[in-house]
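A single protein chain has been omitted from the complex, and every remaining protein chain is retained in its original position.
Every chain is named by a letter (A and B) in the order it is written, and numbering of its residues begins at 1.
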Amino acid sequence: MAVTDGTGTESAKTSARRPNRLFKNLTAKTASIPMIFTALVVFIGCTGWTIYHSFTKSRLLPAPDKWVGLDQYERLWSTRRWLVSIENLAIYGICSLILSLVIGFTLAALLDRKIRGEGIFRTIFLYPFALSFIVTGLVWQWVLNPQFGIQSVVQRWGWESFTFDPLNNADIVIYGILIAGIWQGSGFIMVIMLAGLRGIDEDIWKATRVEGIPTWKTYIVVIIPMMRPVFVTALVLIAAGIIKVYDLVVAQTSGGPGIASEVPAKYVIEKMFQSQNLGQGFAASTMMLVSVLVVLIPWAYLEFGGKRRD
Amino acid sequence: MTDVTTNTRTTPRGTKPRRRMSPSNIMLYGTLFVASVYYLLPLYVMIVTSLKGMPEIRLGNVFSPPVEVTFEPWVKAWAEACTGINCDGLSRGFWNSVQILVPSVALSIAIASVNGYALSLWKFKGSEVFFTILIFGAFIPYQVMIYPMVILLREAGEGLSFITGTRIRLMGSVWGLVIVHTIFGMPILTLLFRNYFASVPEELFKAARVDGAGFWGIYFRIMLPMALPIFVVAMILQVTGIWNDFLFGVIFTKPDTYPMTVQLNNIVNSVQGVKEYNVNMAATLLTGLVPLIIYFASGKLFVRGIAAGAVKG
Partner (left out) sequence: MNLMKATTAGIAFCAAGAVSAAELEVTHWWTSGGEAAAVAEFAKALDATGHTWVDGAIAGSGGTARPIIISRIIGGDPMHATQLNHGRQAEELIEAGLLLDITAVAEAGGWKDIINPSSLLDSCTVDGKIYCAPVNIHSWQWIWLSHKAYEDAGVPVPSNWDEYVASAGALEAAGKIPLAMGQQAWQSSGAFGVINVAVGGVELWNKINVQKDAEAAGGPEMAKVFEAAAAARAMAANSNVQDWNQATNLVITGQAGGQIMGDWAQGEFQVAEQVAGEDYTCLPGLGVNEVISTGGDAFYFPKQDDADIEAAQKELAALLVSPEVQVSFNLKKGSLPVRGDIDLSSANDCMKKGLEILAAGNILLSGDQVLSADTSGQIEDLMVEFWNDASYSAADAQAKYAEIIGDAD
């Protein structure tokens, strides 16, 4: 490929300042066509399509000409099941975020203490990530089953008043799902954290040791702030998983008992396909997208907007 | 290959333990051991259950080892379990899954790696905007995208047919499914590759430019050989995701080419009076075998790759 001076020569570091012309960097732009297409047509296009149809009375098939304004949203917010779903997602989301980060970081830090059998422990913590949510839900449903699982085993050991039956108790069922969700995903977060810890310069440890700062304090005061990009990556991955949680609930509880473990994604999907009310499903998914945007836009602004960090 | 970009340690750090049995060591191993129990318990339950007969399952608890080991459930899950009127178990879908997996993984990684490369080293006006949109896309539940995707693929197929003059259908063909996997794998993979290539020393890139290498020249001759660890990570993530996918597999293919997960769903969800937990568990393990083997085999590479890619912002 011929490269003449001035075409396609800028790297990221210089491009910001030079005036942009369409044909500059042409190869890079051509190579990015699939990405641009995906971003604009699929993600923006389909999202726009979804939002538009949330204002219509679409039933089984999309009906762009049956405009009903905000009706779908009014109904959505007066539906008990949707409110329960939102509440569950909030509980599940916050707990899952905190627990994944804490467990992931703690395990990574422990593995990083020059221990024996690191490879074995790492594999043990990571393997659930290879299994789908459907499988995860089924196995934990089985383990938490009151007649066969943990409860009956502990009772058989002699502690007869022991009850641990989260999946049949409406008040705590969401935590039963949380146990399974953390099991599946925290290993991957652990690996990311471990990778981040390995990227930290040995000299920093030496310096803190000289200063006499205790290990736990070093982690909190020095190491964690240094690992900001790692936490950001982990956060994106966890959050994307939380908002999409669906299969796990379907496999583990089907939203039960009653509607106690319903989540928004399940509401969206069931309204779209079971109740054949696309408009209602689209309205609910639009609300989910809005909540994602509220979190994501400030983050994207800090991350990419304003200043260039490198 | 070479390891120039990553100054990642593969050895652990920290103070060398002075004595094996110091209290802090006991704490450390104790914690790891307890955590291991939590992570291993379900796998243990799956294996043990899959080796029991149904009468034993009904009597015993889930944790007791099988009194009488039977491989019957495994045989049944692989070759005999029924889906509708076809009673040949998971074996039906295994090769279909492989045929879907290989092109999907290859194409999605090829495109995402070029994206990441362009986004980090050949930025152009608006590239960050597209990237932000991609990341946003990672948060959209797949099911919401089904209908618009179906319509998009139908139109794309018709467009292609019109241009080429031959009849091309993207819906219902493996290629349609490959495109869908490429699109939905793009956000996370692009993020990984972008972060990885951003950590390449600038001098290396500049030197290549001075030598007169262009976009593709640098990509193929310099970046690709250096990027092995991150390719491993991308591959592991994609193999897992695509192998475990049920929804797209069943919508964008036909019964003849249904992936293994469709049979798994049918075995697990069609209850023949009593839930055959042992067959369900065996089927689950069989389906998970491919990703599991990859994880067990590539544990160290995975961490190295992640260290190289995900963590540099």
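The criterion applied here is as follows: contacts are C-beta pairs under 8 Å (C-beta built on N, C-alpha and C of every residue); 3 or more make two chains touch, one makes a residue touch a chain.
Nothing here was measured: the structure is a model prediction, and the numbers come from that model.
Visitor: Quick one: which shown chains sit in contact with the chain that's not drawn?
Guide: A, B
Visitor: With respect to the chain omitted from the figure, which of B:P23, B:P55 or B:G84 is a touching residue?
Guide: Looking across B:P23, B:P55 or B:G84, the contact with the absent chain belongs to B:G84.
Visitor: In the whole complex, not just what's shown, which of A:T30, A:T163 or A:S275 touches the removed chain?
Guide: Touching the chain that is not displayed is residue A:S275.
Visitor: List every residue of subunit A that touches the chain not included in the displayed model.
Guide: The list for subunit A reads 59-61, 79-81, 146, 168, 170, 254-260, 269-277, 280.
Visitor: Take the complete complex as the reference. Which residues in subunit B touch the chain that isn't displayed?
Guide: Looking at subunit B, the ones touching the missing chain are residues 82-86, 143, 146-147, 150-151, 153-154, 157-158, 169, 171-172, 250-251, 254-256, 262, 265-275.
Throughout what follows, only the chains that are shown with their structure count from here on.
Visitor: Quick check on the complex: what are the subunit B residues that touch subunit A?
Guide: 8-10, 12-17, 28-29, 31-32, 35-36, 38-43, 45-46, 49, 57, 60-63, 111, 114-115, 117-125, 127-128, 130-145, 147-149, 152, 182-183, 186, 188, 190-191, 195, 198, 202, 205-206, 209, 212-217, 240, 244, 246, 261, 264-265, 268, 277, 280-281, 284, 287-288, 291-292, 294-296, 299-300, 302-304, 306-308, 310-313
Visitor: For the complex, which residues does subunit A have touching subunit B?
Guide: Interface residues on the subunit A side: 1-3, 8-13, 15-16, 20, 24-25, 27-29, 31-32, 34-36, 38-47, 49-50, 62, 103, 106-107, 110-115, 118-119, 121-132, 134-136, 138-140, 142-143, 145, 148-149, 152-153, 156, 183, 187, 191-192, 194-200, 202, 205, 209, 215, 227-230, 232-233, 236-237, 239-240, 243-244, 246, 265, 268-269, 272-273, 278, 281-282, 285, 288-289, 292-293, 296, 300, 303-304, 309-310.
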